[in-house]
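Down below is the structure, laid out as structure tokens.
Every protein chain but one is kept in place in this view of the complex.
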Amino acid sequence: MKYLAKKIMTLIMTLFLVSVLAFFAFQIIPGDAVLSILGTEGTPEREAALREELGLNKPPIVRYFTWAGNVLKGDFGRSYRYSKNMNQMMPVAELIGDKLPVTLTLAVLSMMIIIVVAIPLGVFWARCKNRVLDVTINMGTQTAMAIPSFFLGVLITYLFGIALKWFSPGKYVSYQKDFWGFVRYLLFPAISVAIPKIAMTARFLRNSMLTEMHSDYVRTAYSKGASERRVAYGHALRNAMMPVVTFLGMIIAEIVAGSIVVEQVFSLPGIGKLLISSISTRDFPVVEILILYITFVVIFVYFLVDILYRVIDPRISTK
Amino acid sequence: MKMIKEWFQKQNKYFLVGLAMTGLVLVLAVLSFFWTPYSTTSMSTSERFHAPSWKHLFGTDNFGRDIFSRVMQGIGTTILISSLIVLISSGAGVLVGAVTGYFGGIVDEIVMRITDAVNGFPSILLALVVISIMGSGKQNVILSLGIVFSPSFIRIVRSEFIRLRDADYIMRARLMGVRKLRILFVHILPNIFSVFWVSVTIGFNNAILAESGMSYLGIGVQPPDASLGKMLSDAQGYLGRAPWYALAPGLTIVWIVLGFSLLSEGIRRKGEK
Partner (left out) sequence: MIKVENLSVAFDGPEVVKNVSFKIADGEILGVVGESGSGKSVTALTMMGLVSESAKVTSGKVSYDKNILLEAGKPRDKALYRRYQGQKMSMIFQEPMTSLNPTMKVGAQVEEMLLLHGEERVSGTGRRPKSREERREIRRKRKERVLQSLASVGLQDPERVYDCYPHQLSGGMRQRVMIAMAVILHPGLIVADEPTTALDVTVQSQIIELLKKINREQKNSLLFITHDLNLARSLCHRILVMQDGCIVEEGTTETIFSEPKGEYTKKLISAVPGRTDKKKSAYALKREAHKNGQLSDEELKPLVEVRELNVFYRENANSLFGKSIRKHVVHNANFEVYEGEILGLVGESGCGKTTLSKAMLGLNKLITGEVIHHSNAPQMVFQDPYSSLNPAKTVGWLLQEPLRAQGLLEPSKAMSAKDREEAAYDMLHKIGLKDKYFVRKPSQLSGGQRQRISIGQALITHPGLVIADEPVSALDVTIQAQILDLIRKLQDELKTSFLFISHDINVIYQICDRIMVMKDGKIVEIGETQELFQNPVDAYTKELLK
């Protein structure tokens, strides 16, 4: 219990720290928000009015606390760039809420593919006695990790989109219109995200398995007359999976935070794409919230993994 | 001559293949700063979209430029940038990691919290943020990725120093009255080399992938500097018409990273024998 409290406090502290850093970092960036909103329609009076409205006249510290207070209340501010209709600026919450399902679905799909493929592959490779197969898998995983995700995306687009015509690249299907079409479309970006991570996970698991298979307790199990299969699945795998859990946690965090590059390749309207465009257009409110979201996701996932670890490792859970 | 042949035969396959691949890359990289088969900027409307041939090894692009020359240039840029990134981040890693790992205390706790928080972020995201503050371009890519990669080096060096700090022979060094700085860099540092080297190789590969990713997104290296990532993003629109335009830079990146990985694995296996 005490440990839990400690961890939660760390989470909050880090979020606070990051929000402050991000906020003040953007104060340094050149570029006037007001000018970029009004663009060519600006007149000195309109600029002044807007500045007043947005509270840009106040000192930074005040602005930070106003902003932070609003966030805690649930008001995530309004985008400088996007407008809802003629006069209103788009609330950030709505903007993000629109894009979040895309990124999250992509993340879930990718994760499912990774787990389903990487774990059996890792175990199989660890137990594999055939030299040719061993080298093949080694080279295969090495190559998979050497392919940049955007290139993989391009290749998949070419192969499945243009050559095989299993999907139409660029013709994104919104989840609101056709859910399963949406999922089918996301399958290919998910594969692009998954492949290098499958390779990394399989390699990691294989190493972990091999280490366990050479440990003393495995020798004891053999001395009891256990078969190699029983030893691998009944003893080694359980112990080998534990560091893999942490490793997968890292990967989950990365994917959920937003697979920026893959979203760009497949033109998916997700968080990653939003982040890039907001930064280049200096849309600070959006950027702030996105950074907060990403930080939260990453730390939260690590936090979950840590708790999970403490539960499944009897060495820690029975202290 | 015979000795060289014997030496070659003794090495393991990973090492040889990796060496060959990396060797080619390095040669092209260095060469690119002095000479390319064609000028990388000269355009020619008559030569547009030529498929790979003996005249143009990788074909031509939509402006009629020779792709192979541009790829060469891209290799040079990528290798240079990645090396600098690794240099900066590993250097920071050693300095900060050694000191905080050995001495501990509040400073160490703070550094650890920061690196923990930063560690989970995908590097491109972080670099993005830094770039948005500093602007894009070659130097800023090096700087931002250098900063972004430092935390993982710091963590690794730090945990090694923590592990070795209480080793018997270090305790003895303290007993002998050896000065702290000397303990850090003369006694402990040589012993973390193998772990450190592994992270350097991983870091180098990640730097290449990150740099090309950023260039692909348009926030990395800017023209006239060449980058394989940028080439790929340019080529994406012509995928149906001229697939070689995209394949060339992409496969080159794979070649570089794969070659280096194989080389490292080869070296590791040599050490195991």
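Note that the chains are named A and B in the order they appear, and that numbering of residues resets to 1 at the start of each chain.
What we mean here is this: a contact is a pair of C-beta atoms (placed from the backbone, for glycine too) under 8 Å apart; a residue touches a chain by one contact, two chains touch by 3 or more.
Note that the coordinates shown come from a computational prediction; the quantities given were computed from them, not determined experimentally.
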Among B:K10, B:K55 or B:R174, which residue is in touch with the absent chain?
B:R174
Hidden-chain contact residue, picked from the options A:R131, A:K177 or A:K224
A:K224
Tell me which of A:D75, A:D178 or A:D313 is the one touching the absent chain.
A:D313
Name every residue on subunit B in touch with the hidden partner chain.
104-106, 108-109, 167-179, 187, 190-191, 193
When the complex is taken as a whole, what residues of subunit A touch the one chain not shown?
2, 6, 9, 215-217, 219-228, 230, 235, 238-239, 313-315, 318
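One rule holds in what follows: only the chains that are shown with their structure count from here on.
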Along subunit B, where are the residues that touch subunit A in the complex?
113, 116-117, 120-122, 124-125, 128-129, 132-133, 205, 209, 212-213, 216-217, 219, 229, 232-233, 235-236, 239-240, 243, 246, 250, 253-254, 256-258, 261-262, 265
Listed in rising order, subunit A residues that touch subunit B in their complex are 10, 13-14, 17-18, 22, 25-26, 28-29, 142-143, 145-151, 154-155, 157-158, 162, 250, 253-254, 257-258, 260-261, 264-265, 275-276, 279-280, 287, 291, 294-295, 298-299, 301-302
